[in-house]
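Every protein chain but one is kept in place in this view of the complex.
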Amino acid sequence: MIQFADAFAWLVDPANWPGPNGITARILEHLWYCLLALVLALVIAMPAGLYIGHTGKGRALAIGLTGALRALPSLGLLTLLAVTMSLGLRLAIVPSTIVLAILAIPPLLAAAYSGVEAVDPDVVDGARASGLNEWQIVGRVEVPLAAPLLVGGLRSAVLQVIATATLSAFLGLGGLGRFILDGQAVADYTRMLGGAILVIALALILDGGILLLQRWLVPSGVSIALGTGRLEGR
Amino acid sequence: MSPQFTRRALIGFTAVAALAAGCSNADPMATSSPSATTGASETAAATTITVGSARFPEAEIIAELYAQTLEADGITVKRNMQIGARETYIAAIKDGSVDLLPEYTGNLLQFWDPKTTAKSPEDVLSQLRDNTPEGLRVLDPSSAEDKDSWVVTSDFSSKNKVTSLADLSTFGGKLRLAGNPELAERPYGPKGLTDIYGVPAANISFTPIDDGGGPLTVQALVDGDVDLADIYSTTPAIAENNFVVLEDPLNMIVSQQVFALASEKVPASADERLNAVSKALTTDDLIAMNARNQGDEKASPSTIAADWLKEKGLI
């Protein structure tokens, strides 16, 4: 418990916050790495997931692929890409972003296709009958109705990416992993624990933020309708 | 269906539990050498010695030399290689997780006594023995040395007329450094450049790279992403890339002889043979072994160690 007291003292010490190696800079770096990876993952997983969910094609492939991606060890992938791409220190962000995106793709993809699949087929048929084209059905009917599941997928992707971005420090990058790796190298448990607390806090704040955003964006009718729909379905 | 489920579940759980328990008792890392016939004492044969190493390739190679020597002596050896930085593996030998480690005299002395002023190999060794905690013993040091060394590219050296750490104090611009994370706290790291060679701390930035002076550190230097990198003096990449090793006229980096650090569990009867290994080992041997390990051959530490020991007639 003394360790925790030290770590909190380290966190609230104003001397540890400013500067290029300070906590503020490390948090911003950490967020930047995560943002890059999440954007990349969303760009890949969302269209693919919506397509699979809407057409029902490639579902088996997607399940197999997400399973395989989950089994890939992040540390191995990170070192492998760093060694084979040999982009050096300046572009170490490239292997780091790829590894984090690979981590984020399975939950996003699964949420997208299962969310769209869960939409009542009668609703989709109704939309089609009232003259909406396929794009409009996806955009105006399926995505809004799948929103709660999509947000769920985003939340678990964010949690994993924030926690794993600590490994990026292994390639000489910054981020909150710096406190953890550098602390470990010199057995400075205070700094290490402080870094870990920051990572958890960041994850929780972002998670809470996404939840608030969801309440604000998703029409209340949708979540209620979907909620009851799920219960009846079972 | 339900009672059947319960019964099957119980059988399944018991089986998995037994499997798991069996797994955690079995010890795959232990290797005993069946051919051992040399005069090992009974107590030595009964104990298992765990040999560990720091997390960089050379440390594992030297650890293999010691491990195979012990095995030739009839001792059962368990391996726990590439543990981490000094803070971790020294804690491990103190709490009995490992019993024998290869170490380097100067760095270990500075670790235990950061204020030491010892420079010569003799002073370093005697102070090291004075500072060694109870329960651990420092075996005879080798003439083989592997030092941390600050290197620059030949371009940087000729352009800025820098061949020595002493030239850095008059170097006007920013100095970008790279090395293992723990270097940030070491007396021969950025702090040493400021305290001993007078480089203003404001002019120094340090990028930690976690590969023990390996390929990424080398590449950062070649790419010009950093100006100075700490690369161990026995690394083949120094010669391959024509790097300039900066001289250290003030002996910031002290004598770094290889030796075996042993706990009480290592029988005293093994000391003689371990010392013989250290005695036969030279700096050139280290460079040659690192080249086999890191160069195209990518030979494993155990193969390299076995070849060397046989060549020297030590096993």
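Residue numbering begins at 1 within each chain, and the chains themselves are lettered A and B in the order written.
Everything below uses one rule, namely that contacts are C-beta pairs under 8 Å (C-beta built on N, C-alpha and C of every residue); 3 or more make two chains touch, one makes a residue touch a chain.
Quick note on the criterion: contacts and distances are computed from a predicted model.
Asker: So one subunit is absent here. Using its UniProt record, which name fits best from "Response regulator transcription factor", "Calcineurin-like phosphoesterase domain-containing protein", "Sulfatase" or "ABC transporter permease"?
Answerer: The chain we cannot see is recorded in UniProt as "ABC transporter permease".
Asker: If the hidden chain were put back, which of B:A67, B:V98 or B:L193 would touch it?
Answerer: In the complete complex, the chain left out is touched by residue B:V98.
Asker: Using the touch definition from the top, which of A:G49, A:G115, A:G174 or A:G195 touches the missing chain?
Answerer: A:G195
Asker: Give the residue, chosen from A:N16, A:T79, A:S96 or A:S114, that touches the chain omitted from the document.
Answerer: A:T79
Asker: Where the complex has a chain not shown, which of A:A15, A:A71 or A:A129 is the residue touching it?
Answerer: Of all options in A:A15, A:A71 or A:A129, contact with the hidden chain holds for A:A71.
Asker: Can you list, in ascending order, the subunit A residues touching the missing chain?
Answerer: The missing chain touches subunit A at positions 3, 67-68, 70-77, 79-80, 82-84, 159-160, 162-164, 166-167, 170, 177, 180-181, 183-184, 189, 192-193, 195-196, 199-200, 203-204, 207, 234.
Asker: Going by the touch rule given at the top, which residues of subunit B touch the chain that is not shown?
Answerer: Interface residues of subunit B facing the absent chain: 1-6, 8-9, 12-13, 16-17, 19-20, 23-24, 26, 28-29, 52, 55-57, 60, 79-84, 88-89, 91-92, 95-98, 210-212, 214-216, 293-294, 298, 300, 302-303.
Going forward, only the chains that are shown with their structure count from here on.
Asker: Quick check: how many Å separate the C-alpha centres of subunit A and subunit B?
Answerer: Here subunit A and subunit B have centroids separated by 38 Å.
Asker: What residues of subunit B sit close enough to touch subunit A in their complex?
Answerer: 84-85, 87-88, 91, 178, 180-182, 184-185, 205, 207-210, 215-216, 219-220, 223, 225-226
Asker: Where on subunit A does subunit B make contact in their complex?
Answerer: Listed in rising order, the residues of subunit A that touch subunit B are 20, 82-83, 86, 88-90, 169-172, 178, 181-182, 184-187.
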